[in-house]
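Note that this complex is displayed minus one protein chain, with the remaining chains in position.
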Amino acid sequence: MSTATAIENKSPASAGRFEPRIAAFVCNWCTYTGADLAGTSRVQMMPNVRMVRLPCTGRIDTAFIIKAFERGADGVIVSGCHPGDCHYSEGNYHARRRFAMFKELMNFMGIDERRVTFSWVSASEGRKWGDVVDETIERVRALGPFDDYKTLLEETP
Amino acid sequence: MNELRQLARKLLADKTVGVVIGYEEGQGAVTRPSFATSPEQAEKLVFDARCVQNLASYLSPRRSTVRSLGKPAVVVKACDAKALAGLIREAQVKREDVVVISVACGGVLADPRSGKALSEAMVADRCRDCDGAHTSLADHKVGQAKAPAFGSPKVDARLAELQAMTAPQRFAFFKSVFSECTRCNVCREVCPMCFCARCMADKSEPQWIESSPHLRGNFAWHMLRAMHLAGRCVGCNECERACPAGIPLSLITRKMQKVVSERFGYSPSDDPNVPAPTGAFRLDDAQEFIR
Amino acid sequence: MTGLYTPYLMRVDEIIDETVDTRTLKLSFKDPKVAQSFSFVAGQFAEYSVFGSGECTFCIASSPTRKGYIECSFKKVGKVTSQMRELNVGDTMGIRGPYGNSFPLDKMKGKDVVFIAGGIGLAPVRCVIWNVLDLRKDFRDVTIIYGARSEADLVYRRELEDWKNRADVKLHVTVDPGGQGPAWQGEVGFVPSIVEKASPAASDAFAVVCGPPIMIKFTLPVLEKLGFAKDRIYTTLENRMKCGIGKCGRCNIGPVYVCKDGPVFSAAQLEKLPNEF
Partner (left out) sequence: MRKAFITQENLSVLSGDLERAGRKVVVPRPSATGRMEYGAAQSGSLTHLGGALPARSLKATFLPPTEALLRWKNAKDDVVLEPSEPKALPTVVLGARPCDAAALAILDKVMDWDYHDDPWFARRKATTIVSLACDGVDSSCFCTSVGLSPDTTKGSDVLLTAVDGGYLVEALSEKGEALLEENKTRFTAARGEAQAAERRKAATDKVRKNLAVDARTVKDWLGGNFEHPFFKLGSRCHACGACAAVCPTCHCFDIVDEPEGLEGGTRRRNWDTCQTSKFTLHGSGHNPRNDQHARLRQRVMHKFHIYSERFGETLCTGCGRCARACPGGMDLLEALREIDKLRRSSRPSAAPIVTPTNPPISGGAR
């Protein structure tokens, strides 16, 4: 279970400040390459993100997001190619519909939708990836640990 | 009633079909699904406001015992026909493999066991926004279509109440109702649109959905069920009717129906040629939530 | 303490690849006291755990006469067996048991014993074979008839070699037609016909039969033709189980609980059971 192991380890702790654990599900062709570019271009960003690479956003099942929360993620990033740029032509269009439904479902169930960032980051947008990561971390840090979800197990009557 | 029986008798006698799936008197005051395989058995068939079950459920390929009875004719209400259209749309049933008997329905009871007559207070919620017309899928129409006149669905009022709450309040609400869930999977098994030969929830390598009925497993199950039924669910509400724990599942299915309708302009349809919203997309689908 | 459902911890001591998809694990108890006290009889089964995947039911494939360790042979088919294949020497497993009844070794004493197995069905039979061979003088003639689809599907090859070389064992190894390689020296043919050909004496003998259902189905009439009484032919069933101790309700065949009344049944008993196995 790669999604599980990716975020299993302890959060990076720094002096007193809450360091959220973020799982990122990204497509191989655009965002992963973009993130790689961010690295090689020495874009500074925070180290809280564990990345899971998938062939396409079309492969990103919303079950992955739920599993990430189950295994202790405080936030999730889902990212792939811009519309029109999908390596498989239309994977991201299908994904976009699912993500839209999932976002509304989360909200309806009372899960703060700010815990999940959906983004399009192309292979050349290393800078944007850095921004997406930093914004997500800051936003989730402000929200605090996702205790609501983490305590579901023990709250079972 | 006679018209229905006569038709069923004929379809069975001339071997057009092997089984007529309809309704018969059950034990006590209720009716139940009926599987008439001979002209004589067609005499059992009834149809009235107690006939709540969505018989399209029995056409799902998972029902091997029903399939073994031969080509089916199925008695459908207008709402059930949408589920049948869904099965055809998603290649689970071939249109030519089923004979559709559309019955005029003036609404069904929310609780047939109550023994009460159909009224504004007693009608099933889904009948409230039904136009009462015969389905265009009908091979045979029985009875004169009439539009039921009931108030707007109560589920919408409850949805509005939920929407007015804060997110933490909604989370607390779902926690409390999901705490009653024992993961018996009844909601799945009775659903006409849960046709997968092997449900994702039954897959164990990896175990995407924990099978244990603790809150964590229950949230995963109900969220993923909602996702998998979004754009498929026709709102027949068999899941909620059958749920042994009384979980208000229609809140979730109705919400997803609204999302799909508002975002993608899709409403449950009895036309199998209308593409499923999750099997299609538009280049300009709204993406205001994507950075 | 829910001791009832708590397994003993075992260490994987040795991994033996039997065929391309079948493997034997030799396991020893981590707790020396348990190693001392754990005893079982031939035919019993256990619930093996891989923590994180769950439990799986297998017979104990080693002989009760060999103390201090147990062996299990398995084929990779599902979640637990897949994980079992990932284990390395030194890794930890769990075992609950032993459960169930056993082969009637006491009754077999002083008699001929004919062992018939197909494919991985040799695992439960092998347990009895070694039990009998370790107490060899208590039994009369021992005949082993073993078949597999092809040479590559034969399990326990080293032991087949042992048995072949023993003067006190009659061994017939066969492969299905087409399953033999150029150097194959054994028999070719399906197990039932090899049994017929070997024609072991039935007058004062017991038979232990284990293998795929189709093999059992065609072997039983052959044995009866040879004169084996139905209550002297034994086999072992493997219905799906979870608890192994008669609680979880999974392994019923008619009124029988395979976990408690079995897994060992005589042909006479099987005949009276509904066909739900």
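In this document, chain identifiers A, B and C correspond to the written order of the chains, with residue numbering beginning at 1 in each.
Here is the rule we use: a contact is a pair of C-beta atoms (placed from the backbone, for glycine too) under 8 Å apart; a residue touches a chain by one contact, two chains touch by 3 or more.
Keep in mind the model is a prediction, meaning the values are calculated, not measured.
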| item | value |
| --- | --- |
| Residue touching the undisplayed chain, where the options are B:V108, B:C127, B:V155 or B:I247 | B:I247 |
| Positions on chain C where the hidden chain makes contact | 1-7, 9, 30, 39-41, 44, 49, 51-55, 77-78, 81, 90-92, 94, 96-102, 213, 238-240, 242-243, 245-250, 252-257, 260-262, 265-266, 269, 272-274, 276-277 |
| Hidden partner interface residues of chain B, rising order | 26-28, 30-35, 53, 57-58, 63-66, 69, 113, 176-177, 179-180, 182-186, 188-190, 202, 207, 210-214, 217, 238, 241-242, 244-248 |
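Here, only the chains that are shown with their structure count from here on.
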| item | value |
| --- | --- |
| Pair sharing more residue contacts (C-beta pairs) when B-C is set against A-B | A-B |
| Most centrally placed chain, judged by C-alpha centres | B |
| Most distant chain from chain A by Cα centroid | C |
| Euclidean distance of C-alpha centroids - chain B vs chain C, Å | 49 |
| Averaged-CA centre spacing for the pair chain B and chain A, given as whole angstrom | 35 |
| Touching residues on chain C, where the partner in the complex is chain B | 78-79, 82 |
| Chain A contact footprint on chain B (complex, rising order) | 162-163, 165, 167-175, 179, 200, 206, 208-210, 213-216, 219-220, 223-224, 226-227, 230-231, 252, 255-256, 259-260, 263-264, 277-278, 281-283, 285-287, 289-291 |
| Sites on chain B touched by chain C in the complex | 204-205 |
